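Yeah, one chain of the complex is gone here, protein chain that is, but the others are all in their spots.
A and B are the chain letters, set down in written order, and residue numbers restart from 1 in every chain.
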Amino acid sequence: MADIILQDLVKIYGNIQSRRRRKHRSAADGKRAIDGINLTIPHGSFTVLVGPSGCGKTTLLRMIAGLEGITEGKIMMGDIDITNLEPGDRGLAMVFQNYALYPHMSVKQNIEFGLVNARLPKQEIAERVKEALEIVGLQDYAGRRPGQLSGGQRQRVALARAISKSPECFLMDEPLSNLDAKMRSEMRSELIELHEKLRSTFVYVTHDQIEAMTMGSNIVVLDEGKVMQSGTPDEIHNDPDCVFVARFIGDPGMNIIPLPDGYQIGFRARDVAMDATESRSDSVLIGSNIEATENHGSEFLYLLERHGQRFFVKEVSRRARPGGSPLHFCVDRADIYVFDSEGRRVYDAAESERVFQTFKSLWETP
Amino acid sequence: MRQKAKEYFKRLRAFGKRHNGIAYVYMIPAAFGTLFFTILPFIFMIIAAFFKVDLVNIQESRYVGTWNFMMVFTRDNEFTKAVVNTIIFAFVTVILLMFVTILMASWLAKNTKVHNFAQTLIFTPHISSMVSVAILWVLLLDPRGIINQILALFGIQGPAWLLDSRTSLISVALVTVWKSIGYYCLIIIAGLQALPPEVYEAARLDKASRWCILRKITLPLLTPTLSFVFIMKFINSFKAFAAIDIMTQGGPQGSSMVLGYWIYNAGRVKFNYGFSMVGAIVLTVLVAVLTYLAQRFFNRRQ
Partner (left out) sequence: MSLKAIRKPLYKPLEIRDRDKFLRQVRLRNRLLRCGKTVNYLLLIGVGLMFVYPFAWMASMSLRPLSEALSFSPNLLVKSPEWNNYVYAWQQAQISHYVRNSLLYSVLVMTAQYLAIIPAAYAFTWLEFKGKKFLWAAKFLGMMLPAEATLIPVYYFYSKMGLVDNWFGLILPSLFSMFGIFLFVSAFRQIPKEVIEAARMDRAPHRRIMLKVILPMVKPMWITHFISSLISNWNEYFWVLMMTNSEKIRTLPVALRGLMQAEEGVPEWNVVMAGTMIQLAPILIMYIFASRKIKTAMVGTNISAKKLGGKNENT
């Protein structure tokens, strides 16, 4: 079993020396795109790298693929060091955001190209192409050119090209972002199915946290070239390590309320009891007026404001409450997350109890 | 009277509004130019080819049927030579240019300071006037000139280039190639840099070697641009004039005579319009047929 292990990975763009010569320095020079990443991608997992744009997730993927140089650190595949290997020798296949199909070759030739370069016997090439096309359901399109296919079909060809090589690991760089919404959800479930069928490692990059939550068995949240947290979707969602992850994951992200002493309180929009009236010791009762309403069909999202802080609460209901009407809700102690002034989660029970009491004294509506 | 004029202008303005009248105003110069520089010369060309044109008194011109054609095709040695030379000239320039520029462009297509500087240097002849370049090369190709001095270093007795009927046409072709290498290199480089980078990354992941990438990816992807550029150049080389005029004036003994220069010589120097226009028709037909074939070739590709 070959896990992918990243050790102290650093990527600095541009000429490091040119930092001294101001004149020739461009904005990207000397920027640490990847800033000391240590990470293990378990074999057979569906690992999703997720983060806002510019967080370095694509750079990280391309470093694993060997398309981007590595400034410092090591990449291991099981016990093989692949840091210095050519991209083609790393045992990976990649699916690009804009598919990167060879426009002048037919679908069949596109898939064959890598197999021919790997000097496979003809018989086996034919078998592999046939099977790969069957898996993605494009048997009838083998002779077409990419230009004659729809976006979804091109995406499948790119997948088939990767599948045919039966690599140890699939790398996917936002493969669904160029598809329309319907196609995207279709492909999403197909990719999950494919992963179950092939049982090889998937490393999947996306900026869409919903995509990450629905597809990944292992999620890595990145920001500014650093790993913020990694874990299963449940861990990431229910146990965020820091404010950044809490805000980034979930729809909407967690409400974060700063307290005067620097600590921060978080709770999720749906973890509230609506129309609560009586106050208990292990919960906070908050009252406010509805500022705005978002209709999500079967549920409603209300924007509220208190002490100059805006936050959302969610209610499953048939009918919306009128705008401006007062709303009382109650948050349980168990649903409240405490973060320190640096944005890190406070795990110490006594400390977090103290912060909770401060919050309750300030925010409780009589 | 004034009332009438006012009424007239009013109607005119109304017509203009209905028919986008301003468009006609905008088009007048262009339409006049087309008439004067394209359509009328075209008609003149066809008519004059069948006449013995009297320049001073156009009414005195005589209709001579196909006599001009007969004379030019059968009696004029220089004309046959010119047609053959024109075709040779076009083939030599384009094939040479193609080989040299494709190799050089794939060598020069990189975005470093040195590469850019080299690109700037080889582009210099293209912005210089053909006249200056031609005069310069008359000197360089002199029997005692620098080219032969260099050849002498290697113990080669260089030919007389422009003054030798065996090498004059090739020499002129070489000079035009030298002048346009930079231009075509930059065009190919622009084409290379417009190719999608992810395709190359995909190829690297597909274990393709550099040679394989050049043969199976770059060249096929570049073929549409390349064929377009070079077919256009091929057609344009039928119109070589300035280089011939300065360097050899068609000589020696008509060895470097090309159609464009022959037409000029017959019409503008010898004032034999009938002959000149026969040459013009031949040149036009050649260019038109080639353009048509090229057009069909490109349409089919798309």
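Throughout what follows, a contact is a pair of C-beta atoms (placed from the backbone, for glycine too) under 8 Å apart; a residue touches a chain by one contact, two chains touch by 3 or more.
As the structure is a computational prediction, the values presented were derived from the model and not from experiment.
Student: Write down which of B:8, B:36 or B:99 is the residue touching the left-out chain.
Tutor: B:36
Student: Which residue among B:70, B:95, B:121 or B:151 touches the omitted chain?
Tutor: Going through B:70, B:95, B:121 or B:151 one by one, B:121 is the residue touching the chain not shown.
Student: Tell me which of B:64, B:160, B:195 or B:242 is the one touching the absent chain.
Tutor: Only one listed residue reaches the unshown chain, and that is B:242.
Student: Using the definition of touch stated at the top, determine which of B:190, B:214 or B:293 touches the missing chain.
Tutor: Answer from the full complex: B:190 touches the omitted chain.
Student: Going by the contact rule already stated, which one of A:197, A:280, A:296 or A:344 would touch the omitted chain in the full complex?
Tutor: In the complete complex, the chain left out is touched by residue A:197.
Student: Tell me which residue among A:8, A:131, A:180 or A:305 touches the hidden chain in the full complex.
Tutor: Among A:8, A:131, A:180 or A:305, only A:131 touches the chain that is not shown.
Student: Just the residue numbers, please: which parts of chain B touch the chain that's not shown?
Tutor: Residues touching the hidden chain, for chain B, are 19-20, 22-27, 29-34, 36-42, 44-45, 48, 55, 104, 107-108, 114-115, 117-132, 135-140, 142, 144-146, 149-150, 178, 181-183, 186-187, 190, 228-229, 232, 236, 238-242, 245-246, 259-260, 263-264, 267-268, 273, 276-277, 279-281, 283-284, 287-288, 291.
Student: I need the residue numbers on chain A that touch the omitted chain, in ascending order.
Tutor: Output for chain A: 2, 77-78, 80-82, 84-85, 89-93, 115, 118, 120, 124, 127-128, 131-132, 134-135, 163-168, 197-198.
The rule is simple: only the chains that are shown with their structure count from here on.
Student: Give, as an integer number of Å, the spacing between the C-alpha centres of chain B and chain A.
Tutor: Computed value for the inter-centroid distance: 57 Å.
Student: Hey, which residues of chain B end up touching chain A in the complex?
Tutor: 196, 198-199, 201-209, 212, 216-217, 220-221
Student: Touching chain B in the complex: which residues of chain A?
Tutor: It comes out as residues 65-67, 86-89, 92-94, 96-98, 100-104, 113-114, 117-118, 161.
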